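Here is the structure we will look at, set down as structure tokens.
Missing here is one protein chain; the remaining ones are kept as they sit in the complex.
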Amino acid sequence: MAGEVDPAGFDRAVLAMGLARIARHMEVVADELNALDGQLGDGDLGVTMVRGSRAVAPALDDLPPDLGKALMTVAQGFTKSSGSSFGTLVATGLLAAAKELKGRERADWSEVSGLLRAAFKMMRTRGKAELGDKTVLDTLDAAATATVGCDSGPAVLDAARRAVEDTMDRMRDAPAKIGRARIFGEKSVGLDDPGMLAFRRILDGLAEG
Amino acid sequence: MAGEVDPAGFDRAVLAMGLARIARHMEVVADELNALDGQLGDGDLGVTMVRGSRAVAPALDDLPPDLGKALMTVAQGFTKSSGSSFGTLVATGLLAAAKELKGRERADWSEVSGLLRAAFKMMRTRGKAELGDKTVLDTLDAAATATVGCDSGPAVLDAARRAVEDTMDRMRDAPAKIGRARIFGEKSVGLDDPGMLAFRRILDGLAEG
Amino acid sequence: MKKILNDPYAYVDEMLAGLVAAHPEHYRLHGDSGRVVARATPGRQGKVGIVSGGGSGHLPVFTGYVGKGLLDACAVGDVFASPSVEQMADAIRAADRGAGVLRLYGNYGGDIMNFDMAGDMVEMEDIATTSVILADDVPSAGPAEADKRRGVAGMVYAFKIAGAVAEAAGTDLAAVTAAAQRAADACRSVGCALTPCTVPQAGKPTFEIGETEMEMGMGIHGEPGIRRGELRPADRIAEEMMDILLTDRPVGGTGRVSVMVNSLGATPPEELYILYRVVKARLEGAGAEIVMPLVGRYATSMEMAGVSITLCHLDADLEGWLEAPAECAFWKV
Partner (left out) sequence: MKKILNDPYAYVDEMLAGLVAAHPEHYRLHGDSGRVVARATPGRQGKVGIVSGGGSGHLPVFTGYVGKGLLDACAVGDVFASPSVEQMADAIRAADRGAGVLRLYGNYGGDIMNFDMAGDMVEMEDIATTSVILADDVPSAGPAEADKRRGVAGMVYAFKIAGAVAEAAGTDLAAVTAAAQRAADACRSVGCALTPCTVPQAGKPTFEIGETEMEMGMGIHGEPGIRRGELRPADRIAEEMMDILLTDRPVGGTGRVSVMVNSLGATPPEELYILYRVVKARLEGAGAEIVMPLVGRYATSMEMAGVSITLCHLDADLEGWLEAPAECAFWKV
């Protein structure tokens, strides 16, 4: 953090700091995620997030300056550490963002919305889910939309968190239509989708000091 | 039963009558035998005796006049109907007696002791048990000894029953040394040997009108 | 549910260590993850590779079927959990003999995502891949949504048939893929569970069921079935299962059918043979001729009690491939 603060954008140092915050927060919320996933699936979502972040941690201190390569490195942590759907989706989203930022050492906060959109698209292709299926995709789509035009870190984060929260409230009573939760059918009504909650907790982690 | 009564001996008619009585009595005591065998083994001794007697029943009305052949027929009922040890031992004892009586249509009651002795010997060879192992052999040996010189049906039966009863009282607190009961070791102490009880119930059946 | 194990988190790694130690003539570990099993003696250069993968706890599925005339390699996940993308990519690499690799596995979202992503990864290494996904579990979705059905024991037929085609000289990736797809399309399965099993890391049974109950149509991970009720006599269970299978796809075509009566784990072969009487009678009553019946433990859920029945509707090609020689530690044809 020797450089000056750049309120309009981020580089690998800011990225590393954000990832470290997320990693710390995942340790805190792991049980909560496991428990919710356990009600509708196999109860490993917290484990997935913790393993993934821990796999990434050693690389944070010297991420490549190229933001694309940096995000690739982070994605690999998730493809290696676990076979759970959410880990693969996270890796897929990171790869999509990585492609967008390839060759660049700095990006504007105003680009984040586009990165979220890119991640959303590739994750939708990978998982073959649709909007409305009550998956992490619904919150990601909402976040991408809500952050359009946000040009500071706090603005982006704020808008994204609000959008995710609203989406979760809106969809809580819908039935899950994909993944393990689908087989529980009606049981998913009234319960949050675990993947949505995980995304929310990622944003919470970024917001924590 | 058209012929005169022969107080000194028996033929196939007397044999058939005796077997019919035993068969009837086995139906009565089956549960008792199963229960005792169940405490020390597989609980099938009553079933074995009932199946065996039922298998013999159809042949009783025209047993061959040759007492040897008649006893062979009875033995076969037991070798076919079940694989349980006691069934095979009964068949073995019957075969031994059959060999002794081969070619004869009548035998003296005074010969019964010798027949029991022959049965005892062949059953001992077959089962490789020794006197004192707490099996049917101990009662059979006692009955063979006690009936020496008895020359009427009632005398034979009386002596045999008393000998069996005494032997059971004497051996009740000994541990079983052979068969399934052996593996229960100390548990057999204080319990009658199921095979001894079966022999006693056979004699009881003969004594019943 | 008592289990013989050490650290639940070491369950799969120790299991694989024992597997390759016991059968070094069949299996070897490939790569760094410790979770890829490949043939001890690789197929000939130029052979189309066949790879499978999925969660552990189903032996012989998946890993057990690595062998000549069957799979080339397999990625092994934790119990009932998908292998990672990296492990799947490694398995594809292990299976590659220069003629491309067929990914042949069951219809589970996580496995599909991961195998797809693994395919993208090896594409950059110039390994061509195709996919055939088994979706044979009839009760898991209606005929209109047949592509949502889960993949269960029909997998074994697909491994066998695709494996035979890949072994034959001069067959390319398209041919092996097409044959695998025909095998997948030919299979219909139904399961019936009597007891759950326990995932070692979870430490508790996958579901609850009464002392005298059974659940018809239940999935191999304890996915809910279509009817729960009192345990019925064997013959009625077999009748109900055959009804489900023959309603979904009646005997037709050549009339030649292979049938698998499979224990989900704890159910002993004695009970499978009792069921087989009715299965055979029903098939013959429907005009079928039974080819190579398989009765035993071919696709399991550890110590779950229950059975599954799979029909593989054959044509002359499929029948020939099914009967071609094959060999792994669990099955020799």
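Going in written order, the chains are labelled A, B and C, and every chain counts its residues from 1.
As a working rule, a residue touches a chain if its C-beta (ideal position, glycine included) is under 8 Å from a C-beta of that chain, and two chains touch if they have at least 3 such contacts.
Because the structure is predicted, anything quoted here is derived from the model rather than measured.
Trainee: Shown chains touched by the missing chain?
Mentor: B, C
Trainee: Which residue from C:71, C:95, C:132 or C:194 sits in contact with the chain not drawn here?
Mentor: C:194
Trainee: Using the definition of touch stated at the top, determine which of C:272, C:288 or C:312 touches the missing chain.
Mentor: With C:272, C:288 or C:312 as choices, the missing chain is touched by C:272.
Trainee: Looking at B:7, B:83, B:132 or B:149, which makes contact with the chain not pictured?
Mentor: Within the whole complex, the residue contacting the unshown chain is B:83.
Trainee: Across the whole complex, list the residues on chain B that are touched by the chain not included here.
Mentor: Those residues of chain B that touch the unshown chain are 42-44, 76, 79-85, 87-89, 91-92, 126-128, 178-180, 183-184.
Trainee: Go through chain C and note every residue touching the omitted chain.
Mentor: 2-6, 11, 14-19, 21-23, 56-57, 59-60, 64, 194-195, 211-212, 214, 231, 233-235, 237, 261, 265-277, 280, 293, 295-297, 300, 302-303, 305, 307, 329-330, 332
Keep this in mind: only the chains that are shown with their structure count from here on.
Trainee: Work through the pairs of chains, note which ones touch, and then classify the graph as line, ring, star, complete or other.
Mentor: Graph shape, chains as nodes and touching pairs as edges: none of the named types, so other.
Trainee: Report the chain whose CA-based centre is farthest from the CA-based centre of chain C.
Mentor: So the chain farthest away from chain C turns out to be B.
Trainee: Grab the C-alpha centre of each chain and report whichever is closest to the global C-alpha centre.
Mentor: Central chain: C.
Trainee: Find the geometric centre of each of chain A and chain B from their Cα atoms only, then give the gap between the two centres in Å, rounded to an integer.
Mentor: Once rounded, the distance between the two centres reads 84 Å.
Trainee: Centroid of chain A to centroid of chain C, CA atoms only: how many Å?
Mentor: Taking the average C-alpha coordinate of chain A and of chain C, the gap between them is 34 Å.
Trainee: From the C-alpha centre of chain B to that of chain C, how far is it in Å?
Mentor: 58
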